[in-house]
Structures are given as C-alpha cells and as structure tokens.
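A single protein chain has been omitted from the complex, and every remaining protein chain is retained in its original position.
Entry: subunit A
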Amino acid sequence: MSSIGTGYDLSVTTFSPDGRVFQIEYASKAVDNSGTVIGIKCKDGIVMGVEKLIASKMMLPGSNRRILPVHRHSGMAVAGLAADGRQIVARAKSEATSYQSVYGEPIPVKELAERVASYVHLCTLYWWLRPFGCGVILGGYDRDGPQLYMVEPSGISYRYFGAAVGKGKQAAKTEIEKLKLSEMTCREGVIEVAKIIYKVHDEAKDKAFELEMSWVCDESKQQHQKVPDDLLEEAKAAARVALEEMDAD
C-alpha cells in the first residue's frame, strides 16, 4: 500500500492526519527491498534461512553473514540494512549476557524478544534518531521449547510458527503455510527452507545469491549453529532439483 505523505513524512515524531508515522513505513520499505529471510518452527527446533544477494563476484563465499548468534541458545537472521542489523544483534547479545550475569540462567527467548522490540521501538520515539531499517527474525530454544519471533522496524514483535521478510515474503509465506510444521523435524525443515528460498528467488531481477542457513534444535543440543555443511549441500541439491521439476512443468 503505497502513498506519499508529503509534509508529514519528514520526522519520525510526526503523525499524518490518518494516524500513520510515515518514517516507520519508509523504514519497512528498506526491509522489503532486501533478500528474503525465512524462519520456521519445527517440532524439535527452529530453522532460519537467508537469500543473501551477492553484490559482487569478488566477494568471498561465507562473508557478510546475515545470521548471527546472540547467545548459546539463540540466533538472529537480519533483513534490510546490514549495518543497522549488526547494531540490533549487538544489543541483543548485550541483553542476553547481562541477564545471564544477574539471574544466573540463559535469557528466556520471550524476554529477549521483548527487549529487542523495546530497543527497536525506542529508536522511533525521538527526532534525533532514525528508525532501524531492518526486520529481524529471532529463533531460540529455551526451557519452554523452541520459539520464533519477528521484530519489525516499528518495534512490533510477534511469535510465529513461520515468518518471512524481504523481497519474496509474500510468496515465501504462501509456501510456508503449505508445510505441516508440527510434524516436521529440523532435518526435514532445512530441506524445505532451502526449497522455498530457491523458489522465491527472482532470477530475472537479481543475479546470484548465496544460501545461508542456521538452526537450533535437539540435534544441535539446543545450541544455535550454522547448518552442517553436508546437510546444507544436500538441501541446496534438493532445492535445485525441485526448481528444475517446476520449470519443466
């Protein structure tokens, strides 16, 4: 839903007559223009995947990571302005370690999501700050099981079974809804996430991309880690095959 908010869009501390804060909506546009980021909650954990659009052939594969660890039990996948995303992750790391120091146990994922959301929201309250231009998917595994949260530039945060942000988010959400997540293990989930990312990638508009994935599940002993290389390769191969089958139709 696009509209120009002439006059009411110069500052994040200004409402428009129809009750919108345009600066926050413009920040969301920055997120919508970035590569797709997906997260799903399977029965034994969380899987997150990023369509990392490669700006230049000179870039080393595996650099410019878009999924970053926050604590032993959680990680964040970032869509939108990468530098803004790094700030959010840094804040999340700091909240997680300070909680651990004070309370003696790992921060519950719900609490972490609330703190990150508060911080993102904070930056929409003052005219001398600008809103974060990134949407973040937070996946973690605490004593209440695996949980998936998404934080938008407005500071809104909800808990999800499946979430997607970025260019292909509409198509990705449709694909995620087709999955039976409660019966899927993370091993199977990794393959599905790869297939979805390959599917929503627009070959015409964007050239090359790198698939980056992480998980936190029973198999990884409830620790957040990169998906093991062999499984990642298996997922990529399955995704390419699925794409060819689709093209063949």
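For the reader, a short list of remarks on this structure follows.
The criterion applied here is as follows: contacts are C-beta pairs under 8 Å (C-beta built on N, C-alpha and C of every residue); 3 or more make two chains touch, one makes a residue touch a chain; residues count from 1.
Keep in mind that, in the parts below, contacts and distances are computed from a predicted model.
Between the listed names "5-taurinomethyluridine-[tRNA] synthase subunit GTPB3, mitochondrial", "Skp1-like protein 4", "AP complex subunit sigma" or "Proteasome subunit beta", the UniProt record for the complex's undisplayed chain reads "Proteasome subunit beta".
Only one of the listed residues, A:E105, A:E177 or A:E203, touches the absent chain: A:E105. Contact between subunit A and the absent chain runs through residues 102-105, 108, 110-111, 143.
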